[in-house]
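Structure first, commentary second.
One chain of protein is taken out of this complex; the other chains stay put.
Letters A and B name the chains as they come in the text, with residue numbers starting at 1 for each one.
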Amino acid sequence: MTVRSIGAYDFPSRSRQELYGDDQLVHLWFQENPWFCASACFRAPKAMTWGDFWNALVVPFAEEDPDFDPEARRVFTLHGAQFEPRDDQTLEEIGVEHKDVIGMRVLV
Amino acid sequence: MKQRYEALTRDLDWEPSYVAKSDVFPHTEFEGIKIHDWSKWEDPFRLTVDAYTKYQAEKDKRLYAVLDGFAQSQGHLTLTEASYLNAMKLFLQGVTPLEYQAHRNFAYLARHLNGPGPRFAALCQSIDEMRHTQTEIHTLSNYNKYYGGFHNYLEQHDRVWYLSVPKSFFDDALTAGPFEFLIAIGFSFEYLLTNLLFVPFMSGASFNGDLPTMTFGFSAQSDESRHMTLGLEAIKFLLEQDEANVPIVQAWIDKWFWRGYRVTALVAQMLDYMLPRKVMSWKEAFELYFEEQMLGGLFQDLAFYGITPPKHVDDAIAEKEILSHQVYWTLYQFSHAAAFTTTFPDADAQTWLAENYPGTFDKLYKPLWDKEARNLENGGRHFVRGLPQLCQVCQIPMLFTEPDDPTTLCQRESVHNGEKFQTCSNGCQWIFEREPEKYVQAWLPVHQIYQGNCGGPTVPDVLAWYGIQEGDGGEYKGSVDDTNWKSWHNAADHSHIGSEA
Partner (left out) sequence: MQYELRTQVIDPPRKTFDHLVRRYGDRPASRYEEGTIDIQAKENFHYRPLWDPAHDIYDEAYSAFRLTDPYSFTDPRQYYYAPYVTSRAAMADAVAATLDYLDSRDLLSRLPDAWSSVMGELLVPLRHYESGAQMVSCDIARFGFGTTITQCAAYAAFDRIGNAQALSRVGIALGGGTAELLADAKTRWVEDASLQGLRRYVEELFLEKDWGRALVRLDVADRLVYGLFFAHLDDAAIDQGAGSYSLVAQHLSSWFADQRKWVEALYKAWVTDPGTGAANTQLLAVTTTEALAAALVALGPVAARADELVGAAAAASLDATATTIRDAVAALTA
């Protein structure tokens, strides 16, 4: 569908990737953990490695959960499929795009 | 009466002949609504200007007398507790600016609708809404002198993350055409949802010793009943004018029900968690005011026109026992970045919640609070250390769960021009996909913070840009309000010493 308007109605997205330069927004979804009321939103360089992403952004955020265990085994999902990130892979190499949602579940 | 009114008001109109009528009213065609006879619009109140001004002047005289008396007698000290004012902070920051927006856009209708009857009705509503803006400010102005959180409400409405929820809602209506605005605000906001939006604040006031707000609420009631009637007349008029209007109006009802309903999420947590003395639970309010009165009453009447209940109403019903808990759990953790405070629900509050939500509280939410209790014992009250994902449409953090599963967050994604946009629900996704050109413009607070448009990169930078001062947000216990409240009450007690009483 499209809007009905008087005259052309076409504006750029106010959240488009180019507004973040070499960075992008990345969402992290703490599945099966209601302590986190919503998914987190981070700004991260596309060239950031998974290891840096994890240590610099995710861990400090997630530590607010007293039961957070950084060493726990986890399943990650992106675009509906599981993936196993390596610490030296960049977000871009993993296939993370602007405003993607990475699912994360702890294996019990 | 009717004749006199018609002679005095309706008949003021004439057919322009020196310029084209479509140039005089250039906004009433593009939405696709067809009107054949503007004179069919009933204006039920038929107020004349003299009757209106006399009646309103009388009401204001009484209201301001109450405000003055309350201020002079330090009436604020008779509230149930200073934490009650969190509800009023939310009201001044979130609702009062909407009254003003309504004022401006009803003036727009009073110019741009083709019929003189509806124009005059809209003009009355326009200045009524100015009245509400100002009487609310004047009512709450006295609290601002003594308590935090009120002092920068205007700038905050334009800037702060949770206030972009009501702001974007009303901006959406203001940027729509005149007929959609009538359905969005005149009908959906003022009629369909008013008992879930406006009334809970006024009831909360009366249960918590807030005489000024209660008096304001009563005083606004006769205005609101006119507005409700206008909303109902508007929808009936559109539906009766042309059958082709029915699907357009239905889509607007579908959109604006969900849009307005999402704003009520803030009200739900207010009722269940913020009021020291509870009025009724959100679930009860929802069942009574929405399910019984609207679905059971109003929509039965509208069925005559071929109108069905709002598209995503079942998702809303499915949420009624979980909504307030999810929202408060979120606000609790984010109130360090807000201009209101939150606190851990104590044993009494939790008992009340368990009694009112027997199916959900103990099972789903008590475990979270138990875990937080352990945090508190260890001296660590919990605040989130980062920013949440927001819904592209309603702009609330994506805290809502799947309609059939309260343990799984609801994630919806749409792609427009190659960019991904997430929404919190079927309702918001449907709204996005109907008019993506509109919602891609959303000024989403989290994204704006990350773009560096909100004062700077750190939390203190952003809070400074929000104009949040020490004591405005965070934890209530031990806050500036809490401390002052206690010391003022101790002082009040001591004033007995040496006096006769």
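Everything that follows uses one rule, which is that contacts are C-beta pairs under 8 Å (C-beta built on N, C-alpha and C of every residue); 3 or more make two chains touch, one makes a residue touch a chain.
Keep in mind it's a predicted model, so treat the numbers as computed, not measured.
> Which of B:Lys34, B:Lys54, B:Arg374 or B:Lys486 touches the chain that is not shown?
B:Lys54
> Take the complete complex as the reference. Which residues in chain A touch the chain that isn't displayed?
Looking at chain A, the ones touching the missing chain are residues 3-9, 11.
> Footprint of the hidden chain on chain B, which residues?
Chain B touches the missing chain through residues 3-4, 7-9, 11-19, 23-24, 26-27, 30, 48-50, 52-54, 56-58, 60-61, 64, 73-75, 77-78, 97, 100-101, 103-105, 107-108, 110-111, 116, 119-120, 123-124, 126-127, 130-131, 133-135, 137-138, 141, 144-146, 150-155, 157-159, 164, 167-168, 171-172, 174-177, 438-439, 441-443, 448, 467, 484, 488-489, 491-493, 495-496, 499, 501.
Throughout what follows, only the chains that are shown with their structure count from here on.
> Whole-Å distance, chain A centre to chain B centre, using C-alpha means?
31
> If you look only at chain B, which of its residues touch chain A in the complex?
Against chain A, the touching part of chain B is residues 26-27, 30-32, 177, 326, 329-330, 333, 364, 368, 371, 374-375, 378, 380, 382-390, 392, 397-399, 407-409, 411, 413, 416-417, 419-422, 433-438, 440-444, 446-448, 450-451.
> Per the contact definition, I'd like the list of chain A residues that touch chain B in the complex.
Contacts found on chain A: 1-6, 9-17, 19-20, 25, 27, 29, 31-32, 34-35, 37-43, 57, 60-61, 63-64, 66-67, 97-101.
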